[in-house]
Each structure stands twice: as C-alpha cells, then as structure tokens.
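And now, chain A:
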Amino acid sequence: MDFWSNFLINLVQGLTTTLQILVISIPLSIITGFILGFARVYGNKIIFYISTGISTTFRGLPLIVTLLILFFGLADLKIYLSPFWASILGFTLCGGSYISEYVKGAIQSIEQGQAEAARALGMNKLQEIIYIILPQTLIRALPGVSNEIIYMIQYSSLSFVIGVKEIFSVAKTFNSLYFRSIEIFTTVAFVYLLLIAIATLVFKIIENKLKIT
Partner candidate 1 sequence: MNYISLIEYLPYIFEGLLWSLALVLGGLGIGFTIGLPIGTMITYSDKYTKFILNVYIWIFRSTPLIVLLFLFYWGVFPNIGLKLSPLITSIIVLGLRSGAYQSEIFRGALESIDEGQILAAYSLGMSKIQAIISITIPQALRISIPSLSNEYAILLKDSAICFTIGVLEVLTRARIVSIATGIALIPYLIAGIILMMMTYIGLKFFHTVYKKTVIPGLIEGI
Partner candidate 2 sequence: MISDTILNVVDLHKKYGDSIALDGVSFRVRKGETKVIIGPNGSGKTTLLKCLNLLVKPDKGRIWLGNIEITDPRININKIRRKIGFVFQDFNLFHHLTVLNNVMIGLVKVRKLKKHQAYKKAVDALSTVGLDNTLYYKYPAQLSGGQKQRVAIARALAMDPVIMLYDEPTSSLDPQFVNEVLQVIRKLAKNGVTSIIVTHQIDFALEIADEIIVMHKGRIIESGRPTELLSNPQNILTKKILIRNFRTLR
C-alpha cells in the first residue's frame, strides 16, 4: 500500500479515537463545570473550598502534567486507569475547571440584579436557582464554554503522551516510519483546523439562536 492511502486510513482511525474522547469529555466537562461553578457560588464553606481547590488546581496544572499524573502517577498508588479513560478524566477535570470560571462569572452577573426580584415573587433559593439563574447562566456562559471546547479540541492531541492512539499519535508514528514530516503534520494541522472551524460555526449558530434581544 502506498504512503498516502496507508496514512489516511490510519489517520481516520486516529480521528475516530479523538472524536470518541471529545464526544465523551465535552459533555462531562460542561456538567462538571456547571456543578463546580454553582458549588463555588452557592456552596457552604466546605463545598466552596473543595470546589475552588479543584478548579484552581486543574487550571494551574498544565494539562499535560495532569495527564501524566493520572496515568503514570496514580499507578504508584495502585490506581490503574486505561490511557483512554485517563485522558477523559484529565480533559473533564481541566475543561470543567475552566468552564466553572465562566459559569461563576455568569451567575454573579445575574445574581446582582435578579435575585431580589425572584425573592420578591416569593421564590425560595432553590427555585430561584433553578428557574431564574440556571437558564440564564446557560446562555451567558456560552461564549466562554465554546471557547473552552475549542481549546479542548486542540489539546486533545496531548493524550498521545499517555499512549492513546488518537490522530496525533498516528501522525507521530508515521513520521518516525517515513520522515515525510511536512506532509504528515500539515495534514494533521489541517484536520484540526477543520474540526475547529466546524465547532466555531456550530457555536456561532447556537449563540445566534439563543440570543436574547
């Protein structure tokens, strides 16, 4: 088989893995981000410190270090994660921590004006959060969340360091076999650019649909 068809077939396999990782870790990190974000605003002291601690740690640690710790480091403690699930855990923790920042900001910007109004309608705190705050947070945090997801698409390439056979690891393997570096990495760059262009477009459409005028 010639280089290109061999490379492209493997690239598609790698892309499948990349997409699997993203499809699982994007929703998980959004959920994590919202839980952390709300915990940071509404939690009692203990919950506040735990959620803030998680968010600060995983925003401070480079993602690549997080991945190495989750895969190699935890093995020292006899906790064995597969490369695939270690990546998903890493992306979820990192992405969720960043998303919680946007969520927190969104909640606080809404709280300022509308909490009293909700109280005046006779809502209790939980009702206020569910009916008033949450729906608006979803919309207001969206630009930040979409930004974060675009980063996640880029940084999903890092899971190759713990041995996930995703698209970049395919490229790396082919590079060491064929040394056609420019073709190989330009092709991979192109795939990422395409993924990001699609994601950007999708978020634009969603944002326009949800725009409150």
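Basically, contacts are C-beta pairs under 8 Å (C-beta built on N, C-alpha and C of every residue); 3 or more make two chains touch, one makes a residue touch a chain; residues count from 1.
For anyone wondering why these and not others, all candidates are chains of the complex that A comes from, given by their letters.
Because the structure is a prediction, the values reported are computed rather than measured.
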item: Single touching candidate for chain A, where 1 or 2 all sit in one complex; value: 1
item: Chain A residues within the candidate 1 interface of the complex; value: 60-66, 68-69, 72-77, 150, 154-155, 157-158, 160-161, 168, 171-172, 175, 179, 181-182, 184-186, 188-189, 192-193, 196-197
